[in-house]
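Only one protein chain is missing; all other protein chains are in place.
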Amino acid sequence: MRIDRHEPEAGVLSNVVGAGDLVFTAGSVADDLSLDVKGQTREALAYIDQMLSRCGTSKSKVLFATIWLADIRLRDAMNESWLAWVDKANLPARACIEAKLADPRLTVEIAVTAVK
Amino acid sequence: MRIDRHEPEAGVLSNVVGAGDLVFTAGSVADDLSLDVKGQTREALAYIDQMLSRCGTSKSKVLFATIWLADIRLRDAMNESWLAWVDKANLPARACIEAKLADPRLTVEIAVTAVK
Partner (left out) sequence: MRIDRHEPEAGVLSNVVGAGDLVFTAGSVADDLSLDVKGQTREALAYIDQMLSRCGTSKSKVLFATIWLADIRLRDAMNESWLAWVDKANLPARACIEAKLADPRLTVEIAVTAVK
């Protein structure tokens, strides 16, 4: 089976990997860590769009998303940016839980599984 | 590839998504938040049964389960309900970690990946 790996980061991980029909993005975060959770969610999802595109797919084919919030009370604010992004005709399954993230300024990290 | 999405929730997510042979449930929780972790686990797993059924599969074909506990010390109690549910001839791979969940009354949330 052909495996495509794109956007290597620091020799540690690939930011997106496709194998056959399946595509996995890495846990994706905002670039601008000064943004609030709405802004960080918007940037993380925009990066996911780019990564899905690298494997020839898009948000309408996302099957599952894991959303880690640095504070679970940010869920409503995160959801505002999620709702502005998600394809409402093709809603993914999702889990949203609290977890401390790699940088204390990070409020949200998102990884998705999609098909081509 | 055909993608089936069922049980949309608040326009935010689908509670189960199937694509080809793969099925993903959303993070599933109990309805009755007054239950202890054994009862909440039982209800979350019963909901997962329903979701798997919507995609034409069942617990005997679960490949992986992620279990988030609000307090990791609840693992033994959660496992009692897990053991009453799981198909012992077809044990999934599993990860069980602590995470703060969306409602402070929630003690457990479970998402599974299965095949048809």
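Order as written gives the chain letters A and B; numbering starts at 1 within each chain.
Definition applied: a contact is a pair of C-beta atoms (placed from the backbone, for glycine too) under 8 Å apart; a residue touches a chain by one contact, two chains touch by 3 or more.
Not measured: the values here are computed from a predicted model.
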Looking at the whole complex, which of A:16, A:37, A:63 or A:115 touches the chain that is not displayed? A:16
Pick out the residues on chain B that sit against the missing chain. 21-22, 61, 63-65, 72, 75, 79, 82-83, 86, 88, 90-99, 113, 115-116
Quickly run down the residues of chain A that touch the omitted chain. 1, 3, 5, 8, 11-17, 19-20, 22, 24-27, 66, 68, 99-102, 109, 111, 113
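Simple rule for what comes next: only the chains that are shown with their structure count from here on.
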Whole-angstrom distance, CA centroid of chain A to CA centroid of chain B, is 21
